[in-house]
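Now for chain A:
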Amino acid sequence: MIYLVSILVFLMLIGAVMASILKDLIGAVIAATLVSIIAAILFYLLQAPDVAMAEAAVGAALTAAIFIIAIRRTERYEK
Partner candidate 1 sequence: MVNPVLLIAVPLGFAFVIPLFALFWKPAIKYLPPLALAFNLVASLLLLTEVCENPIIVSIGGWQPPFCINLVAGPLGVLFSVVIALVGLLVSIYAIEYIKGDDTENYHTLSLLLLTGATGVVLTGDIFNLFVFFEILCISSYALVAYLRDKAGVESAVKYLIQGAVGSSLLLIGIGLLYGLFGTLNMADIAAKIDSVSPISLFVPMVLLITGLGVEAAIFPLNAWLPDAHSSAPSSISAILSGIAIEVGLYAVVRVVFTIFGASSILLFLAFLGILTLLIGELCAFSQNNIKRMLAYSSIGQIGLILFALSIATSGGVTGGLFQLLSHTLAKALLFLAAGYIIYRTGSLQITAFEGMGKKMPLTCLAFTIGAFSLVGLPPFIGFPSKFLIVRAALATKETVFAVLIGLALLGTIIEGAYFFRVIQVLFFQGEEGKPQGQNPAFNERRPDKTSGEAPAVALIPIFVFVVLIVVFGIYPKLVTDVLNSAATELLHRYDYIRSVLG
Partner candidate 2 sequence: MSFLNSYIYYIGAFGLILIGLYIMLVKHNLIKVIVGLGILDTGVNLFLISVGYITKGTAPIFSKPGIDSQQMVDPVPQALVLTAIVIGVAVLALALSLAIRLYQHYRTLDLREIKEQRW
């Protein structure tokens, strides 16, 4: 169990770093969504199913959607 959690946390931090590095904003948003999804799994493992559901629905799905809409209306690449 603890190995699974460690791997998930590691992946989550990698995702956060990717969100920082990527110049393509869509890529950054996808990395941030990955962070959200893994966070939702961690919430589930921490015995918080309500929060996991909220994070998956709000944090992952809707946030990603509004980010992508906003990027489509502005510009895609960070200079």
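On the choice of candidates, all candidates are chains of the complex that A comes from, given by their letters.
Note that in this section a contact is a pair of C-beta atoms (placed from the backbone, for glycine too) under 8 Å apart; a residue touches a chain by one contact, two chains touch by 3 or more; residues count from 1.
Not measured: the values here are computed from a predicted model.
> Looking at this complex, which candidate touches chain A: 1 or 2?
It is candidate 2 that touches chain A.
> Considering only the defined contacts, which chain A positions touch candidate 2 in the complex?
2, 5-6, 8-9, 12-13, 16-17, 19-20, 25, 28-29, 32, 35-36, 39, 42-43, 46-51, 54-55, 58-59, 62-63, 66-67, 69-71, 73-75, 78-79
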